[in-house]
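Heads up, one of the protein chains got dropped from this complex, but the rest are sitting where they should.
Right after this comes subunit A.
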């Protein structure tokens, strides 16, 4: 937008001189934004740990006080590795993480290897949809959690709105994992991200909805090398590869076995 608007208004308002565009922007900060700019919010953010992704997210990270929907068609694409840095950051600060109805059992050794303190993880094993939503609501309302992650297969738009309203009053980051088919349903979450596998151990992240200008292209995020792919150029065809054979750790044996 060219800064021509002040000259356009010779309206004879006696006391108020016409405002320049910059003044208008300054005065209505937060209420007016340029169409091409990324939205910004007053809510604090938690960095995702990936510069490329942070650049695409309004405010530069995962927003607190808001729902963030992560849509994916199946588990095992690398979604936990994607959240890993932010989870690490939150547990490092001594705050807890709540998992509501995770689809599988989180394997703490792997999570610890992402530097996530497993002692800070609280798991709510609830599987009925109504109970899941209830537990999620309670978790968001509670001040105990830095990040609340919920897995919801079906949720109505009203429920997302309700959760979003509750999240507005809380301080935590709220992630909702939903199936990718939900991208065609409306949702009250201000940030919606579609995750897909991009092969070569990377994740393609498409920002479906965000504050500000819509994102054009999916971004490709190389996940941290938690897996030794670098070392495994090919499949070991040898069945008896003794190099990675885990010998029994005798120190952990009970004393009766001698």
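Going forward, contacts are C-beta pairs under 8 Å (C-beta built on N, C-alpha and C of every residue); 3 or more make two chains touch, one makes a residue touch a chain; residues count from 1.
Keep in mind that, in the parts below, contacts and distances are computed from a predicted model.
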| item | value |
| --- | --- |
| Omitted chain (choose from "Peptide/nickel transport system permease protein", "Glutamate synthase domain-containing protein 1", "Nitrogen fixation protein NifU" or "Protein ImuB") - UniProt protein name | "Protein ImuB" |
| Absent-chain contact - pick from A:126, A:166, A:188 or A:213 | A:126 |
| Residue touching the undisplayed chain, where the options are A:47, A:183 or A:197 | A:197 |
| Contacts of subunit A with the absent chain, listed as residue ranges | 73-81, 94-96, 98, 102-114, 117-119, 121-126, 131, 134-135, 138-139, 142-145, 196-199, 201, 226-229, 232, 235-236, 239, 241, 244-246, 248-249, 252-254, 257 |
